[in-house]
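To start, I am sharing the structure in question, which I have written as structure tokens.
Here the complex is missing a single protein chain, while all its other protein chains stay put.
Here is chain A:
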Amino acid sequence: MIRHLLSAADLDAATATLVLDTAHEMALLADREVKKLPTLRGRTVVNLFYEDSTRTRISFEAAAKRLSADVINFSAKGSSVSKGESLKDTALTLQAMGADGVVVRHPASGAPHRLAHWVDGSVLNAGDGTHEHPTQALLDAYTMRSRLGRLEGLNVAIVGDVLHSRVARSNVLLLHTLGAKVTLVAPPTLLPVGVEAWPARTSYQLDSVLPDSDVVMMLRVQRERMDEAYFPSAREYSRRYGLDTARMRRLPEHAIVMHPGPMNRGMEITPEVADSVRSTIVEQVANGVSVRMAVLYLLLGGKV
């Protein structure tokens, strides 16, 4: 039984599989005429966003509404949180409002963990700093499973700014739990010190990893990282680690290309690759709603 989803490590294989199976049922619902389920009627879900992320917020909002929950959007911009109210005071406010679930996006790693100490409802980490983004990993796993039919034994290359990526951390943990084999590909500067302890292999050479990959997941790389000397220039980065059509041809026939978005087209991925048939980028967005419905349903409905 888990009450919060703070880290992909909170999910064992059985629970993670249950989430993916439930997400599949939710996806079938989306094809029906009446898209709403009454499951969370009378329950309140608060979207607490300290970072601008319209796409993630909308995804959670759509998921909660399709389950008939009442949704309150609590954005940091222009509210008391931007006027210096502490996270704890905000938590106590949400507690007083009777929030059954709090979906939190925060620039500080660990903020959802802190929040979980102060509210009785379920806390869902929607991305915290450079730590984790567990529902992104779930929707990525869901997408891989629907495209390739399985997760066990898949070779997944995660390419780019692993050091600053919450998507990478959650994916490594979840994919390992579900039996996939992860290889992290990045310049040495963008792999964290201590990465050896992760259940993943690492490589500095994208070209040598591609032929054995069933999945290649490109991470967003901010151009500004070059100002901190993580790499010399955007041009050199994309030449060594960007995915273009020539590189894509090194992939096996069945392999898929993923990106959590938002993309830096021309930096880590070329438009041709992003829009190719291998690309799952649009599906990932759609799957995000189903997976988040499943997570809300299982956590708030007390099913996990």
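The rule is simple: contacts are C-beta pairs under 8 Å (C-beta built on N, C-alpha and C of every residue); 3 or more make two chains touch, one makes a residue touch a chain; residues count from 1.
One rule holds for everything that comes next: contacts and distances are computed from a predicted model.
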Chain not displayed: protein name in its UniProt record ("V-type ATP synthase beta chain", "Dihydroorotase", "Regulator" or "ABC transporter permease subunit"):
"Dihydroorotase"
From the listed residues A:Lys36, A:Lys88, A:Arg223 or A:Arg239, report the one that touches the chain absent from this view.
A:Lys88
Among the options A:Thr15, A:Thr93, A:Ser109 or A:Ser276, which residue touches the chain absent from this view?
A:Ser109
Filtering A:Glu132, A:Asp214 or A:Glu268 for touch with the omitted chain leaves A:Glu132
Residues on chain A facing the left-out chain by the touch rule are 86-88, 106-111, 113-114, 128-132, 166, 169, 192-198
